[in-house]
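Structure below; questions to follow.
One protein chain omitted, others in place.
Right, chain A next:
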Amino acid sequence: MPAVSKGDGMRGLAVFISDIRNCKSKEAEIKRINKELANIRSKFKGDKALDGYSKKKYVCKLLFIFLLGHDIDFGHMEAVNLLSSNKYTEKQIGYLFISVLVNSNSELIRLINNAIKNDLSSRNPTFMCLALHCIANVGSREMAEAFAGEIPRILVAGDTMDSVKQSAALCLLRLYKTSPDLVLMGEWTSRVVHLLNDQHMGVVTAAISLITCLSQKNPDEFKTCVSLAVSRLSRIVSSASTDLQDYTYYFVPAPWLSCKLLRLLQCYPPPEDGAVKGRLVECLETILNKAQEPPKSKKVQHSNAKNAILFEAISLIIHYDSEPNLLVRACNQLGQFLQHRETNLRYLALESMCTLASSEFSHEAVKTHIETVINALKTERDVSVRQRAADLLYAMCDRSNAKQIVAEMLSYLETADYSIREEMVLKVAILAEKYAVDYSWYVDTILNLIRIAGDYVSEEVWYRVIQIVINRDDVQGYAAKTVFEALQAPACHENMVKVGGYILGEFGNLIAGDPRSSPLVQFNLLHSKFHLCSVPTRALLLSAYIKFINLFPETKSTIQEVLRSDSQIRNSDVELQQRAVEYLKLSSIASTDVLATVLEEMPPFPERESSILAKLKKKKGPGAVSVNELEEGKREGGELNGGGGERGGDNSTIAASNASTPSPSADLLGLRTGPQVSAAPPSAGSLLVDVFSEAGVNDDGFLSSAPPSAVSEDAAPPLPESNELLNKFVCKNNGVLFENQLLQIGIKSEYRQNLGRMYLFYGNKTSVQFVTFTTTVSCPGELHPQLNVQAKPVEPLIEGGAQVQQVINIECLGDFCEAPLLNIKFRYGGALQNLSLKLPVTINKFFQPTEMASHDFFQRWKQLSQPQQEAQKIFKASHAMDTEVIKAKLLGLGMALLENVDPNPENFVCAGVIQTKAQQVGSLLRLEPNAQAQMYRLTLRSSKDTVSKRLCELLAEQF
């Protein structure tokens, strides 16, 4: 008998669904749905009590509407009411609705919890299972609080039915994942492990997921599961295909459970007990042997299930990495799969081999398959498989085959799918650097990379090639010659122009002896690309030109001519114009000696890095930075243009380029050397300050552009969402700060050392003008002595659709926790609008990144070991845990993201120094994601406790 006979539908539901399916257009569908929603709403609201059948019908309709992608904002109460029904049908539909539509934040949880409590204590296994399902599906913190104590009892109680046990195990797992702190280990833990021995395979299936998760977190407490898992596995593997009856799937005994047992064993090192280990090795050998036996069925499901176990067994062998014999067998088996006709197997074989390649026992064995893998990269129809092939080539690469693999990857790049090009480029660049025996090969490879896939070459890659060329004398001449040749191509990628400009600017003299690449030829070649390039590249080229004047005095007049032309000296782009003006002046005023000093060859990169590192090391305890060091730091920042050492790009081309940095940062530097901002400058702004402080409207520390008339009302309290808005800007500097129906506020900001400048853009979204538009920036309370904020006046009138800009200068005097307040008042059609926001100025904005090596990092970490210097938070991920996104956020934070420092590659570590006027605060960060539990652990250590705490608070909201 079929479990569901086709007839028992509900008529109303069937009619509704077929109506929807007959709708000719999206509009018609929405109309029909709205009609139905209105109908259901009135039925729910009506006085007449609905019978169970009708309730069920309406809830089913709502589910269908929800599935089509329409919001359902009612019916929750009705569903909760259904839970307390005694009828299975009603209860079940109520639970269904809740598990599909109620999220863990819902306010209804308390009511639902009550119903669940009743069902759990009902001793009716069906009701208990429904309740357990509901907990597992919603899995909220409130539920964990209510039931985390109860579920383990149900799970291990002697009289619990098997089906309830199964549900209880997974329910507990869910609660453990969402709120590990609430699920307390106890007497039940040892009994849970013994569920691996349970008679009922379903119970084992459910329990093993729970045990695996618990073992990962508390390996010692669950150690006993290893021997139990081995004996269970051994019993399954050695059973005949009919022994396990219903758990035999297409002639394979209990494949799912076998896979899970093998996964559980991967949480532990090889068993120490010789007997257990012997038994396990026997199992693994049996599994490998079975793969060679003729199949018991031709059905794909049979081979699927068999291979599922085989792949898990191979993973375990790779995980143990201690049985050379098994490793080689595993490798051979995967080798067979590499050529299998099933695409799935080829995919998985490539994937498993990637991990195998890192084992010393099997690395050589993996390498024998290189031709097959290269062939897969060239011929596989499926991009997923090709990507795995590329991964494997990367993993099996070593000094002996690097040239072949890099060449193959380069040639594949020419036709590679767009989706994987960027990753391929990075891999080629890394391999080329890692295995470069002679650096001319390296330079060739990277230039080829730019030629073939220039669009996908990220800045890091071309920065890196420049760093290496600068640091290695032996390759500089070759590099100059090669880029010169590469630039001959009629169309070459802009990244090539950047590398070319930089290298010829530094080392063009090394090839100037050859008349074919004389200084003027070099210059003309570079300049022929100039007009096709974007502004940053042009800026870089201008710097290369001034370097040319130093390297080759004979080019001076030609280059000065170029700089003097209107298209440079009157360029509409400030950056280009400023560079042209300053370089022109520099070349005409400065003597050869001065020029030679200012435009000296770039120093090698690591030394620059280590100077920052040494500075951080010098600092011992909290606040122990002498004034001298500080001054030194500042001067260095000024002279070397402050950019982080890694960013070997444009700005550092010339030591003197700080003289010509774009105007905002130049101003920033000027701000510091100029009169103290806190000492009231004789401007209109300062007069207003006095007016306000007398009126006592606000703290007297602020500077404002507001005319007196507008401040008759008090500033509104900050909007409730202003903290959230603040959090949005912790890791970025630009964006929309606030938007409502009338007004949009955009932000652009930049920070250098302890100074910042923020541009606020107020956009009038209406067609009516805003009058008496005033803004006030204030530093409330404690913030006043810590932060100095100066706002330039803003136009009091904003036309409809227009935008005005306001500049705010910020100086960080000491470390701080609060944010400055921005109050905005204006009249729109006569009504006064008054709103306050927090300005997104947070302590991390004053970070200077600090590069350091692993050893130094941990030494420094240990030095900051006082308890109050550390702040730690463990929190749930509120965004997808994507590595690239996390990296981007950490970089946005302003610290240096340190690679290869943490022994666990999943973790992120960062270092930086916060620059305030009073002192510098060194900070170290460690972020440990746990993808399994969707949790993070964030640890901050700084020389100052308030800084650790504040950074920790800010960052915990970001992931």
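The criterion applied here is as follows: a contact is a pair of C-beta atoms (placed from the backbone, for glycine too) under 8 Å apart; a residue touches a chain by one contact, two chains touch by 3 or more; residues count from 1.
One rule holds in what follows: contacts and distances are computed from a predicted model.
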(request) Pick from "AP-4 complex subunit epsilon", "Transmembrane channel-like protein", "AP-3 complex subunit sigma-1" or "Translation initiation factor eIF2B subunit gamma" the UniProt protein name of the chain that isn't shown here. (result) "AP-3 complex subunit sigma-1"
(request) Just name the one of A:L520, A:A590, A:A853 or A:M881 that touches the chain not displayed here. (result) A:M881
(request) With the full complex in mind, choose from A:L155, A:L173, A:I317 or A:V406 the residue touching the hidden chain. (result) A:L173
(message) Can you say which of A:T286, A:N304 or A:T946 touches the chain missing from this structure?
(response) A:N304
(message) Touch as defined at the start, partner being the missing chain; which of A:L82, A:C259, A:L504 or A:A580 qualifies?
(response) A:C259
(message) Touching the hidden chain in the complete assembly: which of A:A136, A:L586, A:I824 or A:L927 does that?
(response) A:A136
(message) List every residue of chain A that touches the chain not included in the displayed model.
(response) 1-11, 13-15, 17-18, 21-22, 51-53, 56, 60, 63-64, 66-69, 71, 87-89, 92-93, 96, 99-100, 103-104, 126, 132-133, 136-137, 139, 163, 166-167, 170-171, 173-174, 201-202, 205-206, 209, 212, 246-247, 249, 255-257, 259, 263, 301, 304-305, 307-308, 311-312, 343-344, 346-348, 381-382, 384-385, 880-882, 931-932, 934
